[in-house]
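A single protein chain has been removed from this complex, and every other one stays in its place.
For reference, chains read A, B and C in written order, and residue numbers begin at 1 within each chain.
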Amino acid sequence: MNGENFTLSEKIVSSSYIRQGLQARRSHEQLIRHLLEQGKCPEEGWSESTIELFLNELAVMDSNNFLGNCGVGEREGRVASSLVARRHYRLIHGIGRSGDIAAIQPKAAGSSLLNKLTNSVLLDILKIADLTSTETGDTTGVGVRSLASCFVVPMATGMSLTLCFLTLRHRRPRARYILWPRIDQKSCFKAMITAGFEPVVVENALEGDELRTDLEAVERKIEELGAENILCVHSTTSCFAPRVPDRIEELAAMCAKYNIPHIVNNAYGVQSSKCMHLIQQGARVGRIDAFVQSLDKNFMVPVGGAIIAGFDESFIQEISKMYPGRASASPSLDLLITLLTLGASGYKKLLSERKEMYLFLAQELKSLASAHGERLLDTPHNPISLAMSLNGLQAESSKAVTQLGSMLFTRQVSGARVVPLGSEQTISGHTFRGFMSHSEAYPCPYLNAASAVGITREDVTLCIKRLDKCLKTLKKERSVARGRSPEEASGE
Amino acid sequence: MNGENFTLSEKIVSSSYIRQGLQARRSHEQLIRHLLEQGKCPEEGWSESTIELFLNELAVMDSNNFLGNCGVGEREGRVASSLVARRHYRLIHGIGRSGDIAAIQPKAAGSSLLNKLTNSVLLDILKIADLTSTETGDTTGVGVRSLASCFVVPMATGMSLTLCFLTLRHRRPRARYILWPRIDQKSCFKAMITAGFEPVVVENALEGDELRTDLEAVERKIEELGAENILCVHSTTSCFAPRVPDRIEELAAMCAKYNIPHIVNNAYGVQSSKCMHLIQQGARVGRIDAFVQSLDKNFMVPVGGAIIAGFDESFIQEISKMYPGRASASPSLDLLITLLTLGASGYKKLLSERKEMYLFLAQELKSLASAHGERLLDTPHNPISLAMSLNGLQAESSKAVTQLGSMLFTRQVSGARVVPLGSEQTISGHTFRGFMSHSEAYPCPYLNAASAVGITREDVTLCIKRLDKCLKTLKKERSVARGRSPEEASGE
Amino acid sequence: MNGENFTLSEKIVSSSYIRQGLQARRSHEQLIRHLLEQGKCPEEGWSESTIELFLNELAVMDSNNFLGNCGVGEREGRVASSLVARRHYRLIHGIGRSGDIAAIQPKAAGSSLLNKLTNSVLLDILKIADLTSTETGDTTGVGVRSLASCFVVPMATGMSLTLCFLTLRHRRPRARYILWPRIDQKSCFKAMITAGFEPVVVENALEGDELRTDLEAVERKIEELGAENILCVHSTTSCFAPRVPDRIEELAAMCAKYNIPHIVNNAYGVQSSKCMHLIQQGARVGRIDAFVQSLDKNFMVPVGGAIIAGFDESFIQEISKMYPGRASASPSLDLLITLLTLGASGYKKLLSERKEMYLFLAQELKSLASAHGERLLDTPHNPISLAMSLNGLQAESSKAVTQLGSMLFTRQVSGARVVPLGSEQTISGHTFRGFMSHSEAYPCPYLNAASAVGITREDVTLCIKRLDKCLKTLKKERSVARGRSPEEASGE
Partner (left out) sequence: MNGENFTLSEKIVSSSYIRQGLQARRSHEQLIRHLLEQGKCPEEGWSESTIELFLNELAVMDSNNFLGNCGVGEREGRVASSLVARRHYRLIHGIGRSGDIAAIQPKAAGSSLLNKLTNSVLLDILKIADLTSTETGDTTGVGVRSLASCFVVPMATGMSLTLCFLTLRHRRPRARYILWPRIDQKSCFKAMITAGFEPVVVENALEGDELRTDLEAVERKIEELGAENILCVHSTTSCFAPRVPDRIEELAAMCAKYNIPHIVNNAYGVQSSKCMHLIQQGARVGRIDAFVQSLDKNFMVPVGGAIIAGFDESFIQEISKMYPGRASASPSLDLLITLLTLGASGYKKLLSERKEMYLFLAQELKSLASAHGERLLDTPHNPISLAMSLNGLQAESSKAVTQLGSMLFTRQVSGARVVPLGSEQTISGHTFRGFMSHSEAYPCPYLNAASAVGITREDVTLCIKRLDKCLKTLKKERSVARGRSPEEASGE
């Protein structure tokens, strides 16, 4: 309520109480003022009531909510269902304009503000995301401090990568190839195909248990194909062990040397100070044109958005102008609500807990592995995902390995991923041998588990318990199948 | 509640009342059964309570809501903010899988069901969308009966067109051009640029007041460029008057003849039986590979989704497989809620009211125009948008024309669009003379108003009233500016 | 947002758009200002967004929502469940203080404002409630214009009557009796018992089909018991036909003459201009101390509140001070939301539709009755409830009459009430012969149906259809039971 209405209220309810109410309102306004002024994520999270107050204020500024509006256009933000209107806080006009997803909409000042603020708050968070590392004394952790610009795009990571590639095409019209250190995940492969380029898959090098960028192979390919024919190098940070993040620094340097653009798929890397550090360093010593990450995987919001970020504001703007048409405000809204709820401190706390759970998961998996005659693969460069060998199961039959996967699924262990030997898959004409293992011939089958943001101690404990049970059951079954008693079997 | 729980309830509350409750529950279940069985939009809309019951049931089936789930993957559908969880009905996993936006997700049976049902219900609606025409005795109206497949994609119309073009590239790797009868709307132009093609703009022919496809010019271009170098013809149905929908039938025939793909931008054409009829006819006599339309403009949902539809199921699937990665379920959720709320009959009623309002708007604009010495342009082929000349204003100064636009904006008339003479705009390197008017030199400046789905009689009345006032004010101001009294001025 | 925040927003989004947003916000503020200034129900209903904006503003003023509050009292408005907080719009402190349900709470300026405004808006509505009658040209309709005061009490009608009686006790400490023209509804009888008084039941007079106040019997009782021993006369307006509203005018005059307080049970009478007129006239020519009505039955809100109203402000205040302790704000909140949603015009429209449906129901019941050899009882003084004789069923067996009731229940006809002959019931020691029929020996059994606020044409049509079917089924069954074919039976 405005001042006049507070004054009127004093005629109805004692003015000292009303004045205290007014003062209380001001403390919400102060929070909003701070946000508008700084464009940064508040250190402490807001209460739901401040958030909803703010969203309602934004909605009021959009023309579809004007009390006296009359609309004779083809797009007026009308909503047929009140359930739908309500769940979007009556913010209906989406974000962007036909020319530019970051543009301001004349019909929707509130939604435009939402869009700008979300990107601004997000920029702030990406710059500080890895501060947790300093708390834990990890000196490698310095934020992506030199980040220049970022924006939320309401498309998945893969499609967002496609958009980056399409933007680069206009800069390098002759280029046909994208160099891509192999990572067995369909959507990032298809991102290149969809954009109309030919992915050049560079196999990884096996270093100990780890699969890691084969820098020499990359450089060989550049020389072989000719730098000017290469659209970009497309590297990856976060990934499933035993693959580990690419050698971003070295790749960035190589890209600078050969004058080749460099796009990094940082899918769920925001949650890891190591991944963010790799990007910061890459940009410092070499060239990173843009890096792309998932909203849902890093910020605990529903699937459907990604962040495109970079160190050169004009290139990031070029990408944002490449998206033709308006876009859903839903991912931005989810992100803004989430960041305002958590505050910077809440988000940092989540990251720090994740790191802690990573250590706990590693230790638990290690014990379990040794109890079953297996081992935790040694992948120190992967800060999120872990892998445990399944040689014993494999020795029995490869069917047992896949059976473990479906047993875990049935027992509501989600996200544990079983990787058998020798799978082969053809995607858009390209055949991957050893598919899922990021390598044509990884030495053993294994099981993945990850410590991703939001994971709880209970997740880990339950997973280990159920996994243990499954492994025992499988062992028993096999013993029986071989006509021996389980006791004999376990006595091997 | 299941049968067992109903039985237990009978021990607490008289069994005859509980049994009536059970029977009441069954009537909701019957509606759901019908939906699952038929995959069609219910004729009568559902109550909010049935809809929410159903959505809650879907959510329960997704792994992020399993009471005993433990998650050790990198994407577990965790949500940090309860405001966010709630507004998505706890459906967090989005739709599709990395390979295919239409694929089923193992972790999310409920979301998968939502996705499948939405597309199925939508297919049903698109087939019947123009039934209103039979009500009004308009015999041209036959639905897009031969429609084979469609899917919701959580991107704006423009980006969805881009996806279609990118898909076609794999079929026609050598093609470089897209033939495009001019329509002055940025995002559909950029859709081609973003996809990496060169738009070949074909100017429209002036027929009476109407701007209409210049078929000969199109054919000339085909022969000039060579059919095999042309990715597709990109035509348009719904558009701002005095441009009228393209001659889809003839274009489709031409595409068949030259074996060129044909993509139709049907942005807000679902709401018009004429537009839908054009598409149906085009597919019958010639070739239409896919047509794309906006979700928000046709179904009164928030901005952010589009529908890609077509007559050849395998091609539509090819497009859906081209989207790399999962996608937001938000547009599908909004659409499903809306269609279940309205029912087929409710949607048809909206379409029929729109048509009625179109006639009312035309008549009101006509009267207003003649009162101000202007005229309603004669554009019978445009079923949605109307245009009124602004010669009088122009005679004064072209500033007056743009001033009218900003006056209407300030007075909360949204969507009324003023088109001055001689604008020029360069988009992605291509210069459009006479921008906004779909023509290099349209004879007069004008004002657009449209009757889009959801428009009310009050919208029309208010718009006319305010427009009248603005025109009077402008006339007065100009008289004063010229040093004459308004009375003299009006006496001209 | 306040002015400062709007100014900050102009740095983020173009100031012309922000200023339009600010102007839009002002139109909501204007509505709120009008409400605060006038304390009256707005003529036109508010949009949900204005209502929620307003409720959020109120909530912000309550101490439990102060961002910097620290609480060390025994009642701090803390809420354990966010579902609960949300459904109350975070208005947790209830209404009133220990001394007075209408008092202002220092801890809760917002809730206090809500309470005051609700009562004020309600007073306005009660004064105009019957304006519909002027629309229909019914000249008897004049509002309860001289109404002085009213308040919402979060208790059912019965308990609210009890509170009135308890208040009167302090004015008439010697009185033991309450005079009560019989109406067969448990809670109003128990209201007197609970208050500790002895109800003196005055049987009704049969006038044609109508049961109506026996004024002479009332006066006889007064003289017999002695006016000073009588706490009050407790009369009734709205009731089930064939009982009709009491002769309020004459009773009020009698109360004035004998100096006896007069409390009117106007349970669902607000919706009828006739009932309201009776009260207005009673107060004009005689004495009405307070009248009590249900919130849910008159205003389409959930069960649980009542309104106590009267013509002497100080007496109504006395009652409000009699409620010991704070009270739930829930009924007030529901009422305020509802009245702001409907607006005065919306409420009047509902009342006018109800009246229309009453006529439709009467006509339909009449046709049905005559088709089954029954008749619609002639009860012109009852403006809401109707009764149709069931002589035919009774002729068969009285079991058939009650069977009809349960058949209707099973067929989801709710509210149709079957009244057999000769029921007897003892309540708190008092035996009612002919219970449910308001008379010791009403001539025939019957079925009641009412046209209450919110009823739709479909309610009436479905009810008549199902009733018809039930009557036919019963006739057939009985024919069969008597060993004759249905054909023969219907040939009687």
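The rule we apply is simple: contacts are C-beta pairs under 8 Å (C-beta built on N, C-alpha and C of every residue); 3 or more make two chains touch, one makes a residue touch a chain.
Since the structure is predicted, the reported quantities are computational estimates derived from the model, not experimental observations.
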From the list C:Ile384, C:Val401, C:Val418 or C:Leu471, pick the residue that touches the absent chain. C:Ile384
Contact partner of the left-out chain, one of C:Arg25, C:Arg182, C:Arg212 or C:Arg326: C:Arg326
Check each of C:Gly39, C:Gly304 or C:Pro443 against the chain that is not shown and name the one that touches it. C:Gly304
If the hidden chain were put back, which residues of chain A would touch it? 20, 24, 82, 409-410, 412
Interface residues of chain C (partner: the chain not displayed): 48, 51-52, 63, 66, 68-84, 87-89, 91-95, 97-99, 106-107, 154-159, 161-163, 166, 169-170, 185-191, 193-196, 238, 240, 267-268, 294, 296-297, 299-305, 322-331, 334, 337-338, 341-342, 350, 361, 384-385, 409, 412-417, 427, 449-455, 458-463, 466
Could you pull out which residues of chain B are in touch with the chain that's been left out? 1-2, 4-5, 8-9, 11-14, 17-18, 20-22, 24-29, 31-33, 36-37, 39, 47-50, 52-54, 56-57, 59-63, 65-68, 82, 86, 90, 104-106, 109-110, 112-113, 116-117
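The definition used in the following text is that only the chains that are shown with their structure count from here on.
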Based only on mean CA positions, could you tell me how far chain A sits from chain C in angstrom? 57
Where chain B and chain C are represented by their mean Cα positions, the distance between them in whole Å: 48
Rounded Å distance between chain A and chain B, as computed from the means of their C-alpha atoms: 31
Going by the touch rule set out above, which residues of chain B reach two or more other chains? 82, 409, 412
